[in-house]
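Dropping a structure here in structure tokens format, bear with me for questions.
Complex shown without one protein chain; remaining protein chains in place.
To keep things simple, chains are lettered A, B and C as they appear, and every chain counts its residues starting from 1.
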Amino acid sequence: MKFGVVVFPGSNCDADVIHVCKEVMQCETRVLWHKDTHLQDLTTEDCIMIPGGFSYGDYLRCGAIARFSPIMEKVIEHANKGGYVFGICNGFQVLCESHLLPGALLANNHQRFICQNQYLLPQTNNTALTQQLDLTTPLNIPIAHGEGRYFADADTLKMLKQNDQILFKYCDASGNITEAANPNGSIENIAGICNVNRNVFGMMPHPERCAESVLGNADGKKLFESLLNLVYG
Amino acid sequence: MPLKELLDPQGKAVEHSLHNLGFQATNVRIGKHITLKIEATSQEEATQKVEEACKKLLHNPVMEYYEFTVSA
Amino acid sequence: MPLKELLDPQGKAVEHSLHNLGFQATNVRIGKHITLKIEATSQEEATQKVEEACKKLLHNPVMEYYEFTVSA
Partner (left out) sequence: MSIKVHQPAVNEETAKSLGLLSEEYEKIQQILGRIPTFTELSVYAVMWSEHCSYKNSIKYLKKLPRKGKALLVEAGEENAGLVDIGDGWACAFKIESHNHPSAVEPFQGAATGVGGISRDIFTMGARPIASLNSLRFGNLDNKRTQHLLKGVVKGISHYGNCFGVPTVAGEVYFDDCYQVNPLVNAMSVGIVKVGETISATSEGVGNPIYIVGASTGKDGIHGATFASEDLGEDAEDKIPSVQVGDPFTEKLLLEATLEVIKTGAVVGMQDMGAAGITCSTNEMSAKGEHGMKIWLDKVPTRQKNMQPFEILLSESQERMLIVVQKGKEKEVEAVFEKWDLHCAIIGEVTEGNLVQYYMNDELVAEVPADTLVLGGGAPVYDRSYKQPSYHSKRDNFNINTISLPNNYIEITKQLIQNPNIASKRFIYKQYDSMVGINNASTNKPSDATVIRLKESNKGLVVTVDCNSRYVHADAYKGGAIAVSEAARNIVCTGAKPVAITNCLNFGNPYDEEVYWNFVHALKGMGDACLKFDTPVTGGNVSFYNQSPNRAVNPTPTIGMLGLIDNVDDAMTLPFKKEGDIIYLIGTCRNDISSSEYLVHHHKVELSPAPHFDLEEEATIQNAVTNLIQNKLIASAHDISEGGLFIAVLESAMAGNLGFEINTNP
């Protein structure tokens, strides 16, 4: 599997995602500039990463402007053809604004930007991103956002549950999904979801920030391994 | 403005501090106010253009409703 | 709304992307729109109360100007 990492003006986690894909996971990685109108040699076997950051300064609404960059048309095409797309933090917001994922990310309920280690519990093994994860042990994956409160109306929420589209929920150290463990007021502690045909993933926490032991936490690497394993396994 | 049924934490926080200052304001809601100038030959054309700009970029139906006025 | 002479980064970014989408909008400015309900026996009293709320909390004179309307 090759990775394509989209770079918007204002993305600032792009270099981090490229480092993890290329150096840590030893995969071929392409950089996709927002003005490009092609995906280079990426096929539907490959995964397009939309990294965190403040695309276009997050003005108007996070991800609202990024959605109209030329590359996003190609990314939407790639997704509709079944190719993998993985949006992290700002990337998740862009995917919601582009209607590749349902719902929206609103301002945190406490009105503050928050950056901390955060426990989350995988909710399903039925996707490439989570198929290797243990559903009983919480993962410690840092969050860093000001607009991370996931919101979906009642019908959308019902659909997410019926189709098993919820990937992660915020929890405490021992895995309990409680209101106290919810860092931003997301509906039902939702931290990440996938689309109906299970090839587009979005999550607010940053797995690329904990993929190396030198940083004292490698839980995030498990997601990348899970994603890659599907192809080699 | 944020949809009515949506929790508006910013509005709630401002309502709370208004109470502390002795103002009994209720359902305080905070949204965006955008002003812009566009070229248009008529009122209708201007309205139609703004409508389209809202639909395409300025408005996200999942969380917001919008109103606008056009003035020469 | 942000004072006219101040740089409005958000307005500038939205104006830029409107251009990319084919809308020739100019001096796009983005500020806050606040709606609230208060008890008042008359239009004047309401206006006076809102005026005070703006002066005390809602308005930052260094950065913004404000207008408001009162409706029964």
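Following the convention adopted for this analysis, a contact is a pair of C-beta atoms (placed from the backbone, for glycine too) under 8 Å apart; a residue touches a chain by one contact, two chains touch by 3 or more.
Predicted model only: the values in this text are computed from it and were never measured.
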(message) One chain isn't displayed here. Which of the visible ones does it touch?
(response) A, C
(request) Specify the residue from the set C:16, C:37 or C:55 that touches the hidden chain. (result) C:16
(request) Can you list, in ascending order, the subunit C residues touching the missing chain? (result) 3-9, 12-13, 16, 60, 62-63
(request) May I ask you to list the residues on subunit A that touch the chain which is not drawn? (result) 9-10, 12-13, 15-16, 19-20, 23, 35, 52-54, 56-59, 112-117, 142, 144, 146, 206, 208-209, 211-212, 214-217
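Note that in this section only the chains that are shown with their structure count from here on.
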(message) Rounded to a whole Å, what is the gap between the Cα centroids of subunit A and subunit B?
(response) 29
(request) Could you tell me the distance, in whole angstrom, between the mean C-alpha positions of subunit A and subunit C? (result) 34
(message) Can you pull out the residues of subunit B that are in contact with at least two other chains?
(response) 32, 56-58
(message) Show the residues in subunit A shared as contacts by 2 or more other chains, in ascending order.
(response) 60, 65, 68
(message) Residue numbers of subunit B touching subunit A in their complex, please.
(response) 6-7, 9-10, 13, 32, 56-58, 60, 62-63
(message) For a test of understanding, state which residues of subunit A touch subunit C in their complex under the given definition.
(response) 56-57, 59-60, 65, 68
(message) Can you tell me which positions in subunit C touch subunit B when the two form their complex?
(response) 1, 14-15, 17-18, 21, 23-39, 49, 52-53, 56-58
